[in-house]
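Every protein chain of the complex appears in place save one, which is left out.
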Amino acid sequence: MQTEYIVLSEERNVSLTVYIQAAGGEFGGVAARPVVVVIPGGGYHFCSDREADPVAFPYLKAGYQVFILRYSLNAHAEWPRPLEDYEETIGLIRSRAAKWNVAPDRIAVIGFSAGGHLAACAATMSRNRPNAAILGYPVIDGDCVHDYLPSAPDVPSAVDGKTCPCFVFATRTDNLVPVSNAVHMVDALCAQGIAFESHIYANGPHGLSTGDPSINDQAFSGRYAAWAEDSIAWLADVMGGIKSTGLTEPAFGPKINGNREKTLNLDCTMKYLLAHPGGKALLAEKLPRAEGTLPPAAADVITLRDCLKYARVDSKTVKAIEQALLAIDNTQEG
Amino acid sequence: MQTEYIVLSEERNVSLTVYIQAAGGEFGGVAARPVVVVIPGGGYHFCSDREADPVAFPYLKAGYQVFILRYSLNAHAEWPRPLEDYEETIGLIRSRAAKWNVAPDRIAVIGFSAGGHLAACAATMSRNRPNAAILGYPVIDGDCVHDYLPSAPDVPSAVDGKTCPCFVFATRTDNLVPVSNAVHMVDALCAQGIAFESHIYANGPHGLSTGDPSINDQAFSGRYAAWAEDSIAWLADVMGGIKSTGLTEPAFGPKINGNREKTLNLDCTMKYLLAHPGGKALLAEKLPRAEGTLPPAAADVITLRDCLKYARVDSKTVKAIEQALLAIDNTQEG
Amino acid sequence: MQTEYIVLSEERNVSLTVYIQAAGGEFGGVAARPVVVVIPGGGYHFCSDREADPVAFPYLKAGYQVFILRYSLNAHAEWPRPLEDYEETIGLIRSRAAKWNVAPDRIAVIGFSAGGHLAACAATMSRNRPNAAILGYPVIDGDCVHDYLPSAPDVPSAVDGKTCPCFVFATRTDNLVPVSNAVHMVDALCAQGIAFESHIYANGPHGLSTGDPSINDQAFSGRYAAWAEDSIAWLADVMGGIKSTGLTEPAFGPKINGNREKTLNLDCTMKYLLAHPGGKALLAEKLPRAEGTLPPAAADVITLRDCLKYARVDSKTVKAIEQALLAIDNTQEG
Partner (left out) sequence: MQTEYIVLSEERNVSLTVYIQAAGGEFGGVAARPVVVVIPGGGYHFCSDREADPVAFPYLKAGYQVFILRYSLNAHAEWPRPLEDYEETIGLIRSRAAKWNVAPDRIAVIGFSAGGHLAACAATMSRNRPNAAILGYPVIDGDCVHDYLPSAPDVPSAVDGKTCPCFVFATRTDNLVPVSNAVHMVDALCAQGIAFESHIYANGPHGLSTGDPSINDQAFSGRYAAWAEDSIAWLADVMGGIKSTGLTEPAFGPKINGNREKTLNLDCTMKYLLAHPGGKALLAEKLPRAEGTLPPAAADVITLRDCLKYARVDSKTVKAIEQALLAIDNTQEG
């Protein structure tokens, strides 16, 4: 493994620690590796070493390249400086993708506590959106982040349709950052139709990092220590994983349905299709009984593809419906 | 294992399937076992067999007595009939506790989908509250449950201070019951200061039950299948577990802090103590610098016990503060 | 779940406890289920309840039908009486396969301690061999079993080419049955070319059963409790698993190579092919450099299929070699 230490700003003490694994050779099928950018916490006052290297190791084991970003703090942290540090990091990684054996469209970010705030801002507000974000006991609410950095923004109100899939974890009894922060992030992702996974473990104090006993010996619910492996499996679900023969397609992909595609499609929800003039007309012709038979709440989440499958519609008909849908524009905002 | 089939109402087709394990003999230290009541789903139209026996087995393995409740459906389900079926079940279990080797104050309930709605009602509205509730892809919102049973109540608005600890799990891409139901339950638990654990897995359709491949072969995120073992570990955290020598005390207990105890105590949060006249006076005397130094969000969750520990206050002083607190009444509503 | 209690011999107190799950209905694709026969231990003096029901539950959860055999003990156990109890059990299960929703060619047996001896005898000496055997801290050696039942046979010397795949687990510090018993079983399986999996955990006393804390509270290595789930995954590897759409083919099957097939084939090992006149001639023609280039130890285990793959031989040539091999008789004992 090659290691580098890159100073992004001497004045502001901003740096990248870079851990680069080989590609090619015995790892021949892996021409480029996905990336995890680690953003430690520390209340925008310091960057915790316990949320730096120890977090890098599970992703290195899984085959990722890892960059640890130590960002602008204290007097240097006037917003949007920390977010600009992130933007610069992504720019640098993408510009050196070949040198660093990096797949430039497979960059995940992970942040903890205040670093989770910065990671969540990256997911929702940055120019260089990551492909996935992992948020560990994050500071999310404006009310809460202002205790640490008055200029920092509220996150839930910034969640938009371009927000990347998020993996949010915390402990319900966090004794420093109220768990309501994590809950409000999940609320916003849910409300905006963004993909997410969320684990809130019953018991444990703030700052558990990986949950390894070498880092913490406080009492916490044993399930907590599963988050790192779970997040790696989740990355394979939404961003794609790594096989020795190359990167794999994501098992499910970053979207929860097809409602935001440029044309209508089989993965649109029934409610969406029925609210779209072109979709409504098509369904009235092809599936005249569809409207009204589904409970409204179900229609909000079930896709046409699932409906056709459960109704055992033959594949030729499905294909015909799909082609008709793909011809209907879906770029007008609802 | 002894099995019984008890008809609670022939007319309404309500029944209990009872799986009772031995206590004593080779299991001598286990004089009485905790209980899990399983409530299958089915939209208040049927009770799914896939959410009945298969769910019983992991809890039986862990040493629990298991009761499967098949409750009032369809025309018989006018609210509160299903909840009354639950109340009758608990009454019966408690009245036969000795016969069935049951610890009557260690009863957990688990429900799925519409059965999750009923379990959540048990947790929040019943006379015989369970000691813990596990809610699998539950129907929670009034809007949603009314699609299936118009007389059934909204749950989030009913979460109260007596609500038992809840373990809520679902998949983000549930294609029948919107995941917002689970999210809203977590919101309400969080807002009301109730203990909970929550796992929302990224991908998977409605009705996955245990996630065993013998029950489902649809594609879903592999983490899903961990919920059953995780729920058993969680029960040990909040309700207590089982050792061969007898039942164990809960590792953490059902409360997240001491704010609801009858007197003030070390596990009250700083914000709560500072808002209480007697607590404020005591802190002003004993810890004059406490007020104002903590970020407001942190003060909302950190306990006095943790503050004293982090400040390395000596144990004699801690003891004195504790005794002073325990003499201060906390039964006046805030 | 239907339960039955069948007395096989009133005089000898031999019985079957039967746990039968539904097939069809909501489990429609599962027309017949595989079977696990549980054989508790107890030194041929009693049948331990701790190795009966608690062992049944994980297999029930995985979708198996489970039968608990309480076999001939003490004065009634003169060999081969216990083995005959086993034979009768298998005969009964197969004769009632339709009634009990059983796949009659997917029967696994699991035994513990002395019950592990009986299960190992079933795997190696019975007329009705199981399809797989799971042996928990088994008594295996003649020297050891004679301490409990002088007429009972030594197992390792009975391992033959028809022995089914075995999953052997034990603790290295077993304080009643020396771990050498398990080790000698593995030795014999290895020497006879039989498929197996083996887990010997560092620390733990005799009789841990499932390792659930409700059954034991003695100190043991935490890995121990993984054996049940591991054995279920192993059954899917060697015997086939269960999906909601029906039984699945085994991922790997019950054999470690093709040396025992009726004709030569690509899965024969290189050493075996080179020792077979017909195989040697074929290889000399098709792969003249094969003989002598492989280290002898490697030649003993690598198959021709792997050699051709690593040498990147084109698929047409592979097909031609395969057809030539399948025409060569392999029924003469080496």
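The first chain written gets the first letter, and so on, giving A, B and C; residue counts start at 1 in each chain.
Rule of thumb we're sticking to: a residue touches a chain if its C-beta (ideal position, glycine included) is under 8 Å from a C-beta of that chain, and two chains touch if they have at least 3 such contacts.
Just so it is clear, the model here is predicted, and its values are computed rather than measured.
Q: So which of the visible chains would the left-out chain be touching?
A: Per the contact definition above, the missing chain touches A, C.
Q: In the full complex, which of A:72, A:131, A:216 or A:330 touches the chain missing from this view?
A: That would be A:216, which touches the missing chain.
Q: Tell me which residue among A:39, A:62 or A:325 touches the hidden chain in the full complex.
A: Within the whole complex, the residue contacting the unshown chain is A:62.
Q: Pick out which of C:4, C:78 or C:147 touches the chain that's been left out of the picture.
A: Of all options in C:4, C:78 or C:147, contact with the hidden chain holds for C:147.
Q: Applying the definition given at the start, please give the residues of chain A touching the unseen chain.
A: 1, 3, 21-22, 25-27, 29-30, 33, 48-50, 53-54, 57-58, 60-63, 210, 212-217, 241-245
Q: Applying the definition given at the start, please give the residues of chain C touching the unseen chain.
A: 141, 143-144, 147-148, 165, 167, 172-180, 183, 186-187, 190-191, 195-203, 205, 219, 221-223, 226, 230, 233-234, 237-238, 251-252, 256-257, 295-298, 300-303, 306
The rule is simple: only the chains that are shown with their structure count from here on.
Q: Please categorise the chain-chain contact pattern as a line, ring, star, complete graph or other.
A: line
Q: With over half of the numbers shared counting as same, classify the chain B/chain C interface as same or different.
A: Answer same: the two copies use largely identical residue numbers here.
Q: Centroid of chain B to centroid of chain C, CA atoms only: how many Å?
A: Their C-alpha centroids are separated by 41 Å.
Q: So which bits of chain C are touching at least two other chains?
A: Where chain C is concerned, no single residue meets two or more other chains.
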